[in-house]
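Below is one structure, written out as structure tokens; comments come after it.
A single protein chain has been omitted; all remaining protein chains appear in their positions.
Read from first to last, the chains carry the letters A, B and C; within each, the first residue is number 1.
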Amino acid sequence: MGNPFDYNTEEIAWCPGCGNFTLHKTLKEALTELGITPEETVFVSGIGQAAKLPQYMKGHMFNGLHGRPLAVAMAIKATNPELTVIVNSGDGCIYGEGGNHFNQQILRNPDITVITHNNQVYGLTKGQASPTSDKGMETPVQIYGVSNEPFNPIAAAVALDASFVSRVFVGDQEKTKDIFKAAIKNKGFSLVDAFSPCVSFNKLNTFKWYKENTYILDDSHDPTDRMQAFQKAIETKKYPLGIIYRNSSKRTFWEATMIYETNKSPLYKRKLNMDALKQFIESKKEL
Amino acid sequence: MGNPFDYNTEEIAWCPGCGNFTLHKTLKEALTELGITPEETVFVSGIGQAAKLPQYMKGHMFNGLHGRPLAVAMAIKATNPELTVIVNSGDGCIYGEGGNHFNQQILRNPDITVITHNNQVYGLTKGQASPTSDKGMETPVQIYGVSNEPFNPIAAAVALDASFVSRVFVGDQEKTKDIFKAAIKNKGFSLVDAFSPCVSFNKLNTFKWYKENTYILDDSHDPTDRMQAFQKAIETKKYPLGIIYRNSSKRTFWEATMIYETNKSPLYKRKLNMDALKQFIESKKEL
Amino acid sequence: MDDLSIVLVGAAGQGIQTVEQFMVNLFKMTGYNVYATKEYMSRVRGGMNSTELRIGSGKKRVRAYVDRIDLLIPLHKNAIEHVQHRLSKSTIILTDPDLINQREYPDYQCIAVPFTKIKKEIGSKFMNVFAVGVLSGIFRIPEKSALQFIKQRFETKGELILNKNINSFNRGHKKGETLKDIIPEMEKEPNVINEILLDGNQSVGLGAIAGGCNFISAYPMSPSTGTLVFLAQHSRKFDIVVDQAEDEIAAINKAIGAWYTGARGIASTSGGGFSLMSEGLSLTGMIESPLVIHLAQRPGPATGLPTRTAQGDLNLALNAGHGEFHRIIFAPGSIEQAFFLTQHAFNLADALQIPVFILTDQYLVDSYYNVPPEDMNIIGIRHAFIETDSEYKRYVYTKNGISPRGVPGFGEGFVRIDSDEHDEWGHITEDLRGVREKMIDKRIYKKGLTISQIEPPIPLEPFGSEEFDTLVICWGSSYLIVKEALEELNDSQIAGVHFSQVFPVPKNTKSVLHEAKNLLLIEGNATGQFLKLLKLYTDIDIKKNRVYLKSNGEPFSVEEVISFIRSKIKGGK
Partner (left out) sequence: MDDLSIVLVGAAGQGIQTVEQFMVNLFKMTGYNVYATKEYMSRVRGGMNSTELRIGSGKKRVRAYVDRIDLLIPLHKNAIEHVQHRLSKSTIILTDPDLINQREYPDYQCIAVPFTKIKKEIGSKFMNVFAVGVLSGIFRIPEKSALQFIKQRFETKGELILNKNINSFNRGHKKGETLKDIIPEMEKEPNVINEILLDGNQSVGLGAIAGGCNFISAYPMSPSTGTLVFLAQHSRKFDIVVDQAEDEIAAINKAIGAWYTGARGIASTSGGGFSLMSEGLSLTGMIESPLVIHLAQRPGPATGLPTRTAQGDLNLALNAGHGEFHRIIFAPGSIEQAFFLTQHAFNLADALQIPVFILTDQYLVDSYYNVPPEDMNIIGIRHAFIETDSEYKRYVYTKNGISPRGVPGFGEGFVRIDSDEHDEWGHITEDLRGVREKMIDKRIYKKGLTISQIEPPIPLEPFGSEEFDTLVICWGSSYLIVKEALEELNDSQIAGVHFSQVFPVPKNTKSVLHEAKNLLLIEGNATGQFLKLLKLYTDIDIKKNRVYLKSNGEPFSVEEVISFIRSKIKGGK
């Protein structure tokens, strides 16, 4: 017992059997095994069932707006690179409302880990389709079945040349833990798309369904090969699990930020050089 | 002389030498050659230099907000499928501010043509980096050079399985015209990423640069092969031009909309069935 | 007894909402005027939620929330605690001994009913239908018709499930019948049987359909989601294009795109989603696009309390969007008004080419009652777009500032709109003195004139006593609560007035309000947003201590309103 990230909350608001429970447990273990402490960790989330996770974690918490966690997380890391920044939120939050931040944070390559609890549905708002819902799935809004193509976060992230792209099924806890650890260790934008069943609203993609429709990538897959990665990314008959792509050669956002070139300390510890400011003002004698 | 899409405006607000002029001319020709009339065409745009194009075109015009043309265009086509809907806007507008609409409209597959005037810079606001700016490009904001990875619209669209994905360089007018025609004819979401030099603010990607750094795909490329397409999409040493990917098997948004199943007429021509409504109200005797 | 309030309390996932639905139907089909509302937490399982069901005796319509609980059905061990502040000596509690120790509640009349026994014997899913049975028994609902209803609801679920439900119902009903006498018998009103049942979300949806709405692009958000669901479910019948938007920004831009082609779009959302629509709203101002916005309020700021009620976004609706342009804001006070005003919103938006708001809140959208179908006033669709000729200019200067609106493909003209400042043709302009100034006139002054000439579709007139010196002002969803409070008070010196059009303020506001010596105001926010609006536009300045503000997320109750009024007429007029 007694994981350092256990947080004393009266009650967890998820449905019994929800995939979020397993993910929650696995993440705590992964962090502990990496030797990371709650004091150095910020859990960032949006709004949704998944996004409640930080409520149940010891650590710093920024439980912000629906759709916006990646923007916030990027800024947190950029202003204090000493923190470990982990985003937990739903497929609706990260790929739907927050789709632009997803694209554009990948391009910035902030050193954060993004775990999408992908239950292929809007859980908290009670069962509408999410961007990742399978075609044909019927919901109270999509009464004739979903007609949009499902968003493929893995293919999109490979296309955007993300630093670390992976998929897990939370039912497979050991594998999930390994990937969480690899993602957190990776320097750069790490995506873990985590299949996580919603027992209340997704009757299509159940625990059993995920078991049957996924497989674990073996060693023959070379995640540093972008073409291979894309090949795996677009497989949908059975979804491959594991590290699908990685590109470790990329500079992270904060490394690319000049002010950290020689001084790594977080902004809150720095002091404005008042003399420099005064000199600078004096120097504005010309436009 | 005398293209049907010529529009009598005193003055065109682009800089002499701007790629938008060629694009403008080529698009008018393509439309005319397809036998499309201004009366049936809606030009939709956002805000930017590129987005001014509809101002100089005979036809219907919806010159809306920066970043939002794809949302508007989708709705126009969905409510009146008889119209030909063409979006012209900038790389900042479509891939930057409007990035989420780009992703998610592709997933809906509305039958619209999207022409991104990709000058790899924010023209109208005077030269800041755009999402497609090359790494290292220096601008008044990116004073140490762009550090973000450039957004690769072709790879992203292939990853999202867009119906039609192409790239042109406006300097090559014949090829561009062919692609415009193919894109407009394609039923579904058609992307034309059009390299279009900005002579005022992009000193890196000039007319000459584009000439030297692009090549036209030959017949050996099979655009229906998604893997091949992705391979071409991530080529950046020299950018391939042409139809990079197509998937014609996809249902368009309006085809997937039940109300068009038997009746194709636009919504403005339809009348509410008042008797059905009254009966329906009477029937609400139970929850 | 005139009316009864029955409250069920349980955790999310226990099926309280099924009981609510079933009982509303059963009460109504038995001939009781019925009303229901719920309060619930933002979670799918656990927590503690409750539903209030009210029935009226005979002709008495019940349509408002009361604190009072006559009969309490706690389905969870924490249930009583959850509503304890609403209990009184006369409350009867059906306690399950396995959940609740009667002796801990000596102040109330507890009667043992073993709800959870069903759990063990038939299955946990059937406890709620057992409760339906118990209530049916107590309230003398004819067993046959109740059973028929149950059967119909579970028909498609397979025989096993169906039978278990029937079984549970029967057992409940039997138990209920033994308890008949705990509650005085209520008189039935046969006419009720032919009335219809709607909640606020449905009535907005139905009003939209009757108003010609045929396009919705919306992103789910409590408490507005019901309107999207309703329109989606009837989309095929009523020719509605439905799109679940990728975000609220897309939603409003798509709705505007739909109006552009001559369709009628609605943007339906809650505060946070509406905040994101602020730029799109401004676009309607510049391009003079009609738009109807359903803004279902919940407490903010930010995510706030997603499933609770509030009237805290009036200021936002009034001022959202950069730059200056006009709007109309309706705030329906009842199911009928929601239906009626939503239709009007579409016609007015079209006629005036401006955004029109339907400002509801969680309380209104989640409340049901029975309505005579003839009270659902259909006003008809008045399209305002025209067939264009080849000389058509979208923004042609006209006397009243309204330029006829063409749509692409209808007529020979081109429909050219621009978010930049533009000339009559819709072409971008930088002619500041020539064009810009005229366009401002068009957008603001002239239209303002037009709007101020519009009578609110529901005239502003006092209700309650005809002679009065105290006038209780309310707006939006508190209407029926205030109305019942005044009926209860039955004081010939007190009347109420309800604003269902909050902006522009109805022309006769001043004269109506000046009739009273003592003005009281009730609204569901912490800063007095309507209070400010009144001050600004009518110069009537009600003192803060005459205003009852509540913003904790609960609706007002009839009792609270009564005691507020009492304290103000007794205290110091």
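Some notes on this structure:
Just so it is clear, a contact is a pair of C-beta atoms (placed from the backbone, for glycine too) under 8 Å apart; a residue touches a chain by one contact, two chains touch by 3 or more.
None of the values given here were measured: they were computed from a predicted structure.
Within the full complex, the chain left out of the display is in contact with A, B, C.
Of the listed residues B:F62, B:Y122, B:F180 or B:F253, the one in contact with the hidden chain in the full complex is B:Y122.
Screening A:K52, A:K232 or A:R246 for touch with the missing chain picks out A:K52. Residue-wise, the contact with the chain that is not shown comes from C:T303, picked out of C:N170, C:N201 or C:T303. Contact with the undisplayed chain is limited, among C:N194, C:N552 or C:S567, to C:N552. Interface residues of subunit B with the unshown chain, by the touch rule above, are 11, 13-16, 47, 49, 65-67, 96-97, 99, 122-126, 128-129, 131, 140-144, 200-201.
Mapped onto subunit C, the footprint of the missing chain covers residues 41-42, 47, 85, 249, 270-272, 274-276, 278-279, 281-283, 285-287, 299-306, 308, 310, 312-313, 315-316, 318-325, 418-421, 430, 432-433, 436-437, 440, 443-445, 525-527, 532, 535-536, 539, 541, 551-554.
Across the interface with the omitted chain, subunit A contributes residues 9, 38-40, 42, 47, 52, 54-55, 58-65, 68, 71-76, 78-80, 82-83, 100-101, 103-104, 108, 253, 257-259, 266-268, 270, 272-274, 276-278, 280-282, 284-287.
By our rule, only the chains that are shown with their structure count from here on.
Each chain gets one centre point, the mean of its Cα atoms, and the points for subunit B and subunit C are 41 Å apart.
A separation of 30 Å divides the Cα centre of subunit A from that of subunit B. Averaged C-alpha coordinates give centres for subunit A and subunit C that are 37 Å from one another. Shared interface positions of subunit B, defined as residues touching 2 or more other chains, are 100, 103-104, 108, 253, 257-258.
With touch defined as above, residues shared between interfaces to two or more other chains in subunit C number as follows: 235-236, 242, 246-247.
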